[in-house]
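Heads up, the thing below is written out as structure tokens.
With one protein chain removed, the remaining protein chains of the complex are shown where they sit.
Now for chain A:
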Amino acid sequence: MSSLELVEHLLGVGRPQDALRELERLGPDEAGTIVALYLRGYAHLNTGQADAAVHDAQAGLQAAPDDIALLYLLSVAQAERGDLAAAEAAILSALGHAADDADLLAQYARILMRAGELEKAGRVLATARASAPGSQDVLRCHIDLAYLRGDTAEAEGLTHLLLAEDAESARGHQMLGAIALERGDLPAAEQRLGEAVRLEPVHDEVADTARAARILQRPYYWPVRFFNRFGAAPTWVAAICLIVGLRAAGLELAAGLFGTTWLIVCAWSWAAGSRLEHQLR
């Protein structure tokens, strides 16, 4: 077995650090091949070294300027670095060689979404879906796009489609958890986010959200739930309007009682929020 096959396997099983160690052992001839550079770039990308990944991809492209896999890698790495213009240039070069490639179109759509060009991303994704109707990558992009547009119903429907194809998609469960959280359905959010953590426990922020969803179900946290559900600013505006309205209607006592209750609820929510933060830590 050649070392490159081992490297490929290590990358496939989520061990990019080990893959990099294997790549370091390659002789100079093998290390300079396009495959080795691609694998090194991929390993760098998966260890959070986007700059190094860009370097690897560019080195490979010097020898093979039209290599679609390297152009794709370069685009992903540039996007990871935050250079969306360079990422777009790389993916457009790749699309120049394979205009209907669904993976390339999905990557282009991701870049457009990050740049806030949702309409254009939608058009690109429509082309991608026509080209590869069964692509899970394209479906995931569609879900993200629907969520970014604020169309949670569509995002939810598409996520159920994704989970029907791949019941153990951590991202799918995470999306449903986020939607449930927005609706204030804490038990569903806890269940979905917990499943996402079980499948991919490395994401601390998802685990913290799942923990928060669990803790917030306790009775003590009802004021926090209340504010989370309706948002702090609208709730405050509604409360002040009600107090002013009651006073205007001559119901001074009711306005006073409501105002006092409101202050207690606010103090309670503040204490509960602090306690929640403490518990999450």
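Simple rule for what comes next: a contact is a pair of C-beta atoms (placed from the backbone, for glycine too) under 8 Å apart; a residue touches a chain by one contact, two chains touch by 3 or more; residues count from 1.
Note that in this section contacts and distances are computed from a predicted model.
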From "AAA family ATPase", "D-ala-D-ala transporter subunit", "Response regulator" or "Dihydroorotate dehydrogenase", the hidden chain's UniProt protein name: "AAA family ATPase"
Chain not shown: contacting residue from A:G41, A:G194 or A:P223: A:G194
For chain A, the residues touching the chain missing from this view: 1-6, 9-10, 12-15, 18, 27, 30, 168, 194-195, 197-199, 201-204, 207, 210-211, 281
